[in-house]
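In what follows, a single structure is set out as structure tokens and then discussed.
All protein chains but one are shown at their positions in the complex.
Chain nomenclature is as follows: A, B and C, assigned in order of appearance, with residue numbering initiated at 1 for each chain independently.
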Amino acid sequence: MTSTPIPVAVLGPNGRMGSEACRAVDAAEDLELVARIGRGDDLDAAAQAGAEVVVDLTVPSAAKANVLWALDHGMHAVVGTTGWDEDALAEVREALDRNPRLGVLIAPNFAIGAVLAMRFAEIAARYYESAEIIELHHPAKVDAPSGTARHTAAAIARGRAAGGLGAVPDATETDPLRARGAVVDGVHVHAVRLRGLVAHEEVLFGGVGEQLTLRHDSFDRVSFMPGVLLGIREVASHPGLTLGLDGYLELG
Amino acid sequence: MTSTPIPVAVLGPNGRMGSEACRAVDAAEDLELVARIGRGDDLDAAAQAGAEVVVDLTVPSAAKANVLWALDHGMHAVVGTTGWDEDALAEVREALDRNPRLGVLIAPNFAIGAVLAMRFAEIAARYYESAEIIELHHPAKVDAPSGTARHTAAAIARGRAAGGLGAVPDATETDPLRARGAVVDGVHVHAVRLRGLVAHEEVLFGGVGEQLTLRHDSFDRVSFMPGVLLGIREVASHPGLTLGLDGYLELG
Amino acid sequence: MTSTPIPVAVLGPNGRMGSEACRAVDAAEDLELVARIGRGDDLDAAAQAGAEVVVDLTVPSAAKANVLWALDHGMHAVVGTTGWDEDALAEVREALDRNPRLGVLIAPNFAIGAVLAMRFAEIAARYYESAEIIELHHPAKVDAPSGTARHTAAAIARGRAAGGLGAVPDATETDPLRARGAVVDGVHVHAVRLRGLVAHEEVLFGGVGEQLTLRHDSFDRVSFMPGVLLGIREVASHPGLTLGLDGYLELG
Partner (left out) sequence: MTSTPIPVAVLGPNGRMGSEACRAVDAAEDLELVARIGRGDDLDAAAQAGAEVVVDLTVPSAAKANVLWALDHGMHAVVGTTGWDEDALAEVREALDRNPRLGVLIAPNFAIGAVLAMRFAEIAARYYESAEIIELHHPAKVDAPSGTARHTAAAIARGRAAGGLGAVPDATETDPLRARGAVVDGVHVHAVRLRGLVAHEEVLFGGVGEQLTLRHDSFDRVSFMPGVLLGIREVASHPGLTLGLDGYLELG
């Protein structure tokens, strides 16, 4: 493969995700980092450098304008910021209608493993009487349960509904200290906080005489980079708006 | 749902799988066990009892004749015996051509969880640099590695090929006692034998900064019954020959 | 070893634990089941049969009288019932004072693995900043968290105190659904209920850059039998009253 590398501009190159992304793009032979646009820098530098894909790892308040700017200048966009509401998405869709060749990927989670685990959980859920989630994180995390765990619970609930399953079996009568954890969309979710951990999730499915377990461990932020690179490589062949990295994965 | 129960005949009702299957069919409200045909019994009893689905849990040498008989008498067949060669499958296909309304499911593994794990492993394999398998069984097992582990290794190899991955990274230079285990289709497979266990499999995927783990535990033979019941319920709506329970699962 | 088998009487031979105990004693070459005393049977049958050790697997209301009777007739006692208060224990100690050669073991948990896990947890606790417990059981269990989990939390608390550790680190500010579980003696305890499981416990210890995990799985009631047999074999060499199977284990 001696094709020309894809020219990439990274917006927000000094944040934790952004600096990893710059390193990862730099290290990839089929990609070329042509611009790093920090806060206060002029976006035009990305255009002048010939970027074809813009990676936005800035903050929610800036992301929409960045994406619209990229589309107006003929560039695809890969976006890692969260907090997009329907109005903002509608504006992006309009801009894409004017540039039907271009693609935008908005992915709240670039960890391919977490995305796979969530998808597998939805598929498996329809076949198991019981399902519970344990998420485990470092003790500096301020909220519980994690967003990934809540999304996984929703995916399990969709799977159970598709399989015609009712409530999970649970004969608990006495639980004065709330050991059974949170209930999200009918699924019990437990949050562990442990020094030494980063971000981990375990999904347990139980049936008569058997158990199926899915576990994803993120030991380091660098684990998000394969997802970012996949997004950059694939965005040109997925015109229009794609929500979620799973839209780019071969899950069939 | 007040529909008539599906009338079922079980061939091989006295074996370990067969006796569980009889119990499971008996306990299912939408199924009715109308005939139990042991060795030496006349297959015609199944026809006279009005069976619509024949479940064959006999031995490889008997299974083909049983299936052909079932098709000739207008019954679907769900088969758990292994050892089918291409000639035998061709005969079944011919019989099905004469009875295009009928279905046959031949499933070497009725554990839904094991089938799901194998499918998930194939999907995940394309996204991870490293993959290894640990299978764990009771210490009375005479062969290693297990058939399920070998099939899973093949599935991983297919996934890696689809993802364009080469050999797994492994710098091992010194391993005089062969601690790195078996290599099946390029995937390292480790076999653990431990008192107290039944049949378990763990598939480990590793990438930079992350790990994805799939684990299936069979604690009891009864865990195969949901797969058998699924086969019985679905065989009529899957005319023709289906190899493997995954053909009946919603994996998309 | 051609020594004479120890003659054993089982009280409560028809309960779930009792019937397993009879099978286990029967199968052990160094033990002989000489009497099975059910509800309403005369205890004297144990004496007439020459029992040297009485195994009480009856109910709390009957256990004290059985033990006192055994001591008065010169027999050691191994007891699996719970619910002993200080008064009852004092009576047993008095009877032992009159028979200083005899031994009594009262063990609320005969699972050697669970006893080991609890002891290891206490030792490890002094060296880890974080500790949490996940207990997992079948969904028919009516109380949460399990007694074993509560005892393990107490053991961890003792270990942390001995190590001079304060509260576990936990920055959680927002947990509206109580995903962080129960807090027992300062230790978070999570209770999972899953079809297919029996009784399982996982103890997680975390420090900077590392994790230590202890897990015990009880797949079957038969797992209590090695503890019962150990008690029977060792009670004669442990005169006086012993509370807890750990008193008979080599843990040093």
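Here is the rule we go by: contacts are C-beta pairs under 8 Å (C-beta built on N, C-alpha and C of every residue); 3 or more make two chains touch, one makes a residue touch a chain.
Owing to the predicted nature of the structure, the values given are computational and were not obtained by experimental measurement.
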Candidates C:30, C:44 or C:210 - the one touching the absent chain: C:210
Could I get the residues of chain B that touch the absent chain, sorted low to high? 128-130, 132, 134-136, 139-145, 149, 168-175, 177-184, 188-197, 204-211
Touching residues of chain C against the unshown chain: what are they? 111-113, 116-117, 120, 123-124, 126-128, 162, 205, 207-223, 225-226, 249-252
By the contact definition given up top, give the residues of chain A that touch the hidden chain. 196, 217, 219, 223
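Assume only the chains that are shown with their structure count from here on.
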Specify the chain pair with the maximum number of C-beta contact pairs. A-C
Rounded Å distance between chain B and chain C, as computed from the means of their C-alpha atoms: 40
Where chain A and chain C are represented by their mean Cα positions, the distance between them in whole Å: 46
Identify all positions of chain B at which a residue touches two or more other chains, and write them in rising order. 217, 219, 223
